[in-house]
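The other protein chains are all here in position, but one chain of the complex has been omitted.
On to subunit A.
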Amino acid sequence: MTSDQKETLQQLQKQILEMQGFKPALPGNAEGFGLGPLEHCFPNAVFPVGTIHEFLTDNPEEAAASDGFIAGLLAKLMETGNACLWISRNRKLFPPAMQSFGVMPEQIIFIDLYREKEILWVMEEALKCEGLAAVIAELPDIDFAQSRRLQLAVEKSHVTGMLLRKEPKRLSATACTVRWHVKPQPSEMMEGMPGVGHPRWEVNLLKVRNGHTGSFLLEWAEDHFAPFAATEPIVEHTKQAV
């Protein structure tokens, strides 16, 4: 391969990435999500907005950790002033808690439904609406075709979709861009002070389309994410097949 061909190939790859919703960092948004080394796992080292993310949780404690992590992401996504939609069945999320992650609870519209079909319909409709910052749906199971529909919806509108899969029954392939698994980690107080410190999580990237997987330790410090202890990922980077 000559250098010319290589360059063309890179250009094309970049174009494909852009078509799939991975945009290079915008000049005004240079600081990103402040996720630290985690962001280098994503294509172009930019947190992919305008795509579908899925969060796996195995128990209520992890669900709460995922909620918190999502709230931290929402704080950034909703900086534009747009509202977000939270669709759920048996919602346990306690809106006042969003405040500690820099999200105004009154900016979130909750939709409580019972039927899976309705949740999917509402999510797809909502993802088509450009006036929203993000759409979060609590849905344990989703198949490939359904997730593909959601992905197609966001490719047009550039709304970020998040699927919170609480205790999923089966883990089949989905069209989601990133698969997360957030686990709570013991908190740390300054200089051995008593009490419970800032929330800390072990954030696992189980799948990143066109990126790397990895595991990271993150803390929510007052109003931003902060990596702690090990700055290097625990698990070695592994290149995943595209």
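By definition in this document, a residue touches a chain if its C-beta (ideal position, glycine included) is under 8 Å from a C-beta of that chain, and two chains touch if they have at least 3 such contacts; residues count from 1.
Here, contacts and distances are computed from a predicted model.
For the chain not present in this complex, what protein name does its UniProt entry give, out of "Protein ImuB", "Multicomponent Na+:H+ antiporter subunit B", "3-oxoacyl-[acyl-carrier-protein] synthase II" or "Dihydroxyacetone kinase subunit DhaL"?
"Protein ImuB"
Looking at the full complex, which residue from A:Leu17, A:Val46, A:Ala75 or A:Leu132 touches the chain that isn't shown here?
Final answer for the missing-chain contact: A:Leu132.
Per the definition of touch given earlier, which of A:Gly36, A:Pro95, A:Pro140 or A:Pro168 contacts the omitted chain?
A:Pro95
Which one touches the absent chain: A:Ile108, A:Ile136 or A:Val208?
Candidates A:Ile108, A:Ile136 or A:Val208; residue touching the omitted chain: A:Ile108.
Provide the residue numbers of subunit A that touch the chain removed from this figure.
Residues 60-61, 63-65, 67-69, 71, 80-83, 90, 92-97, 99-101, 105-113, 118, 121-122, 125-126, 129-132, 183-187, 189, 194-197, 199-201, 220 of subunit A touch the chain that is not shown.
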